[in-house]
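Here the complex is missing one protein chain, while the rest keep their positions.
Each chain carries a letter (A and B) given by its place in the written order, and its residues are counted from 1.
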Amino acid sequence: MSDFLQLIISGLSTGSIYALAAIGFTLLWQASQTINFAQGEFVMVPAFFILIGSRVLGLPFPIAIGFGLAVAVFTLGFVFKRLVIQPMLPHGHLPIVMATIALAILMRELVKEFYSAEAQTFPALFSEQTFDVFGAVISHQDIGNLAVSAVAIIALQLFLGRTRTGRSMQATAQNPGVAEILGVNVQRMVLYTFMINAALATLASVLISPIYLAKFSNGEPIGLVAFLAAIVGGFNQVRGALVGGLLIGVIDNLSAAYLSSEYRIAGPMILLIVIILLRPQGLLGTSEGRTV
Amino acid sequence: MTETVLSIRNISKSFGGIHAVRDVSFDVYKGEVLGLIGPNGSGKSTLFNCVLGQLKPDAGGVTVTGQDVAGKRACELSKLGVGRTFQQLSVFPEMSVLDNLILAGQEHRGSMFSRLFGPSDAGLTEEADRMISFFRLGHLRDELAGSLSYGQQKLVDAAMAFMANPALVLLDEPAGGVNLTMLGHLKERLKTYNREHETTFVVIEHNMEFVMSLCTRIVVLAEGAIIAEGTPEEIRANQTVIDAYLGS
Partner (left out) sequence: MKQLKILGLVAILAGLIIAPFTQATYGTYVLSSWLVFTVAAMGLNLTLGYAGQISLAQAAFMGIGAYSTALMTMAGLPWIASVVVGMGLCFVVGLILGYPALRVQNHFLAFVTLAFTTLAFLVMRNEEWLTGGIYGLVGVPRPSVAGLSLMDGTRYYFFTLGVFILASLSFWWLVNSPWGRAFKGLRENPIRANSLGVDTRLVTLLAFAIGAAYGGLSGALMAPLVQYIDPMSFTLIISLKILLMVVVGGSGYFFGPFLGAGLVIMLPEFLRFAEAYYLMIYAALVVFLMVVCPSGLLGLLSRGIAAIRSREPAERGDLKEGAQL
């Protein structure tokens, strides 16, 4: 029982990090119908920006994080939106799917060739100390990760709901045509969304890299999980992505502990197919408008 | 007594809290041109979509020439001789006008087998050309449908509804966006078609002059329910209808 509790809590902790990636994913979808197949790499790469900052440029770690964040927001936000996605937007989903898949490979290879193919240790924000709750061993790191993610998500919700810019962004997501008429600078709002996604990815990177180490191949599982979380939660809901992320974190942790076999990865895959077929709008999502 | 082609019985449909159609019943008789009018959002298009299998009504039934068509899919209704147009533009943009029309007729010709191994046009080129000139689209025959103007696409859309020689055609705002000359022309086409083929029509339209001069009978919907039914003259003089339109 205490094992179980422990698994749940650490599952929630990694789940909250997945949720950050999944939320970014759904934000991009809402703002510009972009499915970012490189989302996992977007989480993998900022850790290396930070490592470059601290190891190559010799910056103190907190400043290196700031440096990594700035580089990520510029490259994965601004450059990605302007140079990659924008020209393809009028041509439907397919080119974006292909381009982001290729981008994922490109980012992986760049890190592997120009930084290292080895896993890199990454300084943790929180100590690895543990304490007992009902016999379950819980680490400061788990609680810290949960807390930071929670703060980030609440801040994001407040920004989207309470500020003028945030509301303009939501209007853009719901109906760009109408938002334009109301005087919203639609392109700028979409750009903000891309930059927020990059920031969320950086945060996820900072939190997850101490656990999994920083490695070029980390993106693939993270991307898949982010997508799963977005599907489970419903693509048009930030709240959904949050619940999806937490759920996947816990399920993943439990299945790793209790059913390890050659078919382990089949579990989430089948879950995915079943959810898509039974509730294409996700567990919390609402269906996307009229067809006739 | 004239034959009933389409019989709509107690159809209701709501979306969440909106009761788009409430308990609507009426019959359509062979050879008539029935107008279906009502203010924006009164449930006309929803009623069409319930009748034609695009939406599943919450309650009620539909029969086409006496046959119950509940739960039938749109393509099966088409096979029963019911043609339609949609309110939104609905052509195949990356195909030529000719191909649009052939596609509109081909599923009613031969079998799956003959459509795979038979001629590429399913033997419909002549028929399609006739329809193209009937709607005066001759000069656009080989253009991509998506490159035509709005009004021209509307005409292609209407022409498609006739390719399968339907006994009953439901048109959702065929005149929207069509210019005045073309409008008169469209009305003549529909009348001619009605006379020559005994095709029955149900027409949704906001252009009152168009409706009044085309239709033999009119049904008026407001907030999802029928509020009046009668000849154009009766409807024109009906106070309830006038109030509904003025939104009192």
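Simple rule for what comes next: a contact is a pair of C-beta atoms (placed from the backbone, for glycine too) under 8 Å apart; a residue touches a chain by one contact, two chains touch by 3 or more.
Since this is a predicted model, take the numbers as computed values, not measurements.
Judged over the whole assembly, touch between the missing chain and the shown ones holds for A, B.
Residue B:140 is the one among B:8, B:34, B:140 or B:202 that touches the chain missing from this view. From the options B:44, B:84 or B:187, the residue with contact to the unseen chain in the full assembly is B:84. If you put the hidden chain back, the residue from A:7, A:59 or A:97 that touches it is A:97. Remark: the residues of chain B touching the chain excluded from display are 52, 54, 73-75, 77-79, 84, 86, 90-95, 99, 102-104, 106-108, 115-118, 120-122, 136, 138-140, 160, 163-164, 179, 181-182, 185. Counting over the whole complex, chain A has residues 35, 83-84, 87-88, 91-99, 101-103, 105-106, 109-110, 113, 227, 231, 262-263, 265-266, 269-270, 272-273, 276-277, 280, 291-292 touching the chain that is not drawn.
Everything that follows uses one rule, which is that only the chains that are shown with their structure count from here on.
Averaging C-alpha coordinates per chain places the centre of chain A 48 Å away from that of chain B.
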